[in-house]
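Here the complex is missing a single protein chain, while all its other protein chains stay put.
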Amino acid sequence: MATLTPPASATTASSGIERHGLSDEALLDMYRTMLRIRRFEERVKELFLEARLYGSVHLYIGEEAVATGACTALRDGDVISSTHRGHGHCIAKGLELAPMMAELMGKATGYNHGKGGSMHIASLDHGMLGANGIVAAGIPISTGAALGFWVRGSEEVAVCFFGDGGANHGSFHEGINFAATLKLPAVFVCENNQYAQYHPVQQDLPIENVADRSVAYGIPGVIVDGSDVLAVYGAAKTAVDRARAGEGPTLIEAKTYRFEGHFLGDPEPYRTKEEVAQARASRDPLVRFGAILQQLGVATADRLQAIDAEVKDEVEAAVEFGEESPEPGAELLLTDIYTGADPDGRDAPRSRSETDA
Amino acid sequence: MATLTPPASATTASSGIERHGLSDEALLDMYRTMLRIRRFEERVKELFLEARLYGSVHLYIGEEAVATGACTALRDGDVISSTHRGHGHCIAKGLELAPMMAELMGKATGYNHGKGGSMHIASLDHGMLGANGIVAAGIPISTGAALGFWVRGSEEVAVCFFGDGGANHGSFHEGINFAATLKLPAVFVCENNQYAQYHPVQQDLPIENVADRSVAYGIPGVIVDGSDVLAVYGAAKTAVDRARAGEGPTLIEAKTYRFEGHFLGDPEPYRTKEEVAQARASRDPLVRFGAILQQLGVATADRLQAIDAEVKDEVEAAVEFGEESPEPGAELLLTDIYTGADPDGRDAPRSRSETDA
Amino acid sequence: MPEVTYSQALNMALREEMQRDERVFCLGEDIKDSTYGVTRGLYEEFGAKRVVGTPISEAAIGGAALGSAAVGMRPVAEFMYMTFMMCAMDQMVNQAAKMKYMFGGKAVLPIVYRTMAGAGRANAAQHTQDLASWFSHVPGMKVVMPTTAYDAKGLLKTAIRDDNPVVFVENKVLYATAKEDVPDTDYTVPFGKASVRREGKDVTIVGLQRMVETALEAADELAEAGIEAEVIDPRTLVPLDIETIANSVKKTHRVVVVHEAHERVGFGAEVIAQVVTHAFDYLDAPPARVANPNVPTPFSRTLEELSIPSAGQVVAAVRALVA
Partner (left out) sequence: MPEVTYSQALNMALREEMQRDERVFCLGEDIKDSTYGVTRGLYEEFGAKRVVGTPISEAAIGGAALGSAAVGMRPVAEFMYMTFMMCAMDQMVNQAAKMKYMFGGKAVLPIVYRTMAGAGRANAAQHTQDLASWFSHVPGMKVVMPTTAYDAKGLLKTAIRDDNPVVFVENKVLYATAKEDVPDTDYTVPFGKASVRREGKDVTIVGLQRMVETALEAADELAEAGIEAEVIDPRTLVPLDIETIANSVKKTHRVVVVHEAHERVGFGAEVIAQVVTHAFDYLDAPPARVANPNVPTPFSRTLEELSIPSAGQVVAAVRALVA
């Protein structure tokens, strides 16, 4: 695994730091979260290449600052919807690595008992409404969560993560417009990582910024550097407070970059190795935030190394947990299809009791 | 039927007239077209109330200038896609009143042999790709027609009419974005008639103008007074020329007003009689254009009355044709489902030969 | 007990359930000034937050219902015509119906997707199609098709109280034509219990919605010829009360399924496949179908009428089996 000790350049890059009143502890938690995402994903990649893990897996490496910055602005009870590239959102929303890794391995101990895998990992208990195999489908769903809060008159906020490619889907338009007409407590975070599978963003987006589409809905549109976790936090906090105050949704576009292939196994014919190397060298959110923490005197390089060591151990423990966990038994095939009695007369006792729990 | 002799006010309303180089004859054709739409629709309403015509019928009265202005900017070979409110588009694109009326009556002599009715009336021979029962569905279809022209490298243009309510549908976003990314020869004309069924436009549109959404696609957005046929023509001509020149689509918003209910039978609880009366008095496109023609010395009031008389006769002839036409015979039920052999072994000789014709 | 129409009965169900449980709310296009009256008066009684008028955005309606259910609400989403659900299939089928399973059971999604279908009103091809067979193909979804005013109220209440996504298909024509005494008190009609609308020993006719009436007409005609038809209304397609149907067939040895939906891969095929599984040895004749002859619904009244199964066609189908 690459060491994350910041190069000199990164230090200068972060002059004039706005810490948004976040405590040292909060800042360190953010760093740890980003690192947990990075190390988790790096391990997932290794396991996949060793055929110890399978399925359609989309890594979040390079984009850690977006999920972390946005979720740091949330309270318990707030919810998020995610995408096919959802591991980072899960970790930032507080899911545990062990049941996550187990889910990616299709094990019974996974968050979804192995029935969902990477593209459907979810934990409603954590307010994580699910990764999603369908591009942009999370947008109407989070609009719906926000609608639920609005109808109920409660104070929660729904944050929706989606990609630049998703911004061209009808669900983007309908979901955001719906939320805007009712001023629902929703925040839409576009992760513009420069590519939609094999298409560079500019091929399918006839304008420069996804955020400019906020004009079509009469809501604020904000562009942030997606490799700067503090900038993302700042924009998200403003948007979340606004939503909670009943002032309606915000569209945030985080400019970021996908360091890995679209999915594990992607030959990446659509971009050069140099382009990727250049991005890794210049806009690694972890290197950047690590430098900031040192500059602020929040942590020394040694402390950051120590956190890294702890995180690696946590990830290893998750891998062990996953690998030692049992496969879901055949009896699980036909459970969880319905809540309550199954129309085909198949009972689902386990799932029902869990649901009630 | 209301007489259309312009009130004094209308004359002043039209000072400083831009005739866009249109010949007297062309201007009179436009007036006649608008009048054919108006008188056709008025007659359709009467027939419906007398139960001599049935189905879901949406009248275009008050919006005549939009279809007429836009279609006047087209050449043979260009195509249009329409909506549930399609009679005006058909007439402006050159369809004949008799087979139209017959179609609305479900007769065998109708453009669709009675199988389509008001919401599906079409004539591909005229480049009229169909009214459409589904809001905004015509948008991707016209994008497709424009794509066809682009792939083929031919010079035609596709014009798409849709409503303000349609601008909130996913098809609007996907269809226009798709056309914008490839700079397809398409023109999108939003008929903002202030209502989407029972919803005032502002209830579902969180911004002031649909045209402002052009920003989301990097294409020109133009707002025109939809009761001013010359203004609509001017905007459409510019957009059509631009499309034909390979410079891509334009989004035109024509501000207009629906004088009649959403559909025939609409009790209109969502607006006051005064509001409608006020619109009829102040923004009748025919009254307005009639005044302009007189002011320009293109026609006298008598000439306009004479055209009206001719048009009324034409409409009457269409009604007679429709009423005297036969119902489609039972043998037509199972034809026209497929081109060529029917999977259920049912042959469709008539339709096939017609298709070949 | 007041005589109420099918649409008034649905309106009663919505009002009573919204009064009973404040998590229940309605959303949809133009539901404030409800064209067919199903949601009439609810906006005035419950306000803009319980009767949510939406933009013309079916995918968003489908997803908004799902998202609100995921955070504890009990949405009743209206799709003006069943064909408009085609704009929301991903949210309804790929998301709502699969979510519980994909999430390992940890989701309870009480969603009612209300809509209307049916021929007979000259709405033409894009406003008529009955897509119930599509939704019946989908694991995780329940599908309800009420025929009478009494059942409409009772089944809608059951749907609203059910903890799963339910596609609730109302019939355009029955809104006004189906009338009967309906209690203004609270009652429910269970899912998965067919109603035997007429008893008979010679043939079983399974009909859906308007086709139940058609089947009953046919039964009267057949009775004159000494053929006693048993007419069954499944009321819910998923779950399906195959037991009642199979037992009837074991008694009558013949079955005809009648529905307005297209014949090919329509629900009738499923009923037949299940009947042969459960009652093969009792069958004296091939199970038959009378349905839309795989044609989009034409506009012309004369043609539309011909596309709808008629009592005459049902009689002919039965005679072919009994002969």
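Observations, loosely collected:
Chains here go by letter, A, B and C, matching the order in which they are written, and residues are numbered from 1 within each.
The definition used in the following text is that contacts are C-beta pairs under 8 Å (C-beta built on N, C-alpha and C of every residue); 3 or more make two chains touch, one makes a residue touch a chain.
If you're wondering where the values come from, they're calculated on a predicted model, not measured in any experiment.
Displayed chains that the missing chain touches over the full complex: A, B, C (touch as defined at the top). Which of B:40, B:54, B:150 or B:321 touches the hidden chain is settled by the complete complex: it is B:150. Only one residue from B:55, B:69, B:86 or B:110 touches the chain missing from this view: B:110. Only one of A:197, A:238 or A:305 touches the absent chain when the whole complex is considered: A:197. Screening C:159, C:231 or C:272 against the full complex identifies C:272 as the residue touching the chain left out.
For chain C, the residues touching the absent chain in the complete assembly are 59, 83-84, 86-87, 89-90, 93-94, 97-98, 101-102, 124-126, 129, 133-134, 136-140, 238, 261-262, 264-270, 272-273, 276-277, 280, 283, 285-289, 294-296, 298-299. Panel shows chain B; residues 79, 81, 110-116, 120, 122-125, 129-130, 132-134, 137, 139-153, 156, 158, 170-171, 173-175, 177-178, 181-182, 335-341, 343-344, 348, 350-352, 354-355 of it touch the chain omitted from the view.
Where chain A meets the missing chain, the touching residues are 54-56, 106-107, 112, 114-120, 132-136, 165-166, 168-171, 196-199, 203-205, 269-270, 327-328, 330, 332-334, 337, 344.
FYI, only the chains that are shown with their structure count from here on.
Relative to the C-alpha centre of chain B, the farthest chain centre belongs to A.
Rounded to a whole number, the gap between the C-alpha centres of chain B and chain C is 36 angstrom.
Rounded to whole angstrom, the centroid-to-centroid distance between chain A and chain C, based on C-alpha atoms, equals 40 Å. In chain A, the positions touching at least two other chains are 170-171, 173-174, 177, 181. For chain C, residues that reach two or more other chains under the stated contact definition are 54-55, 57-60.
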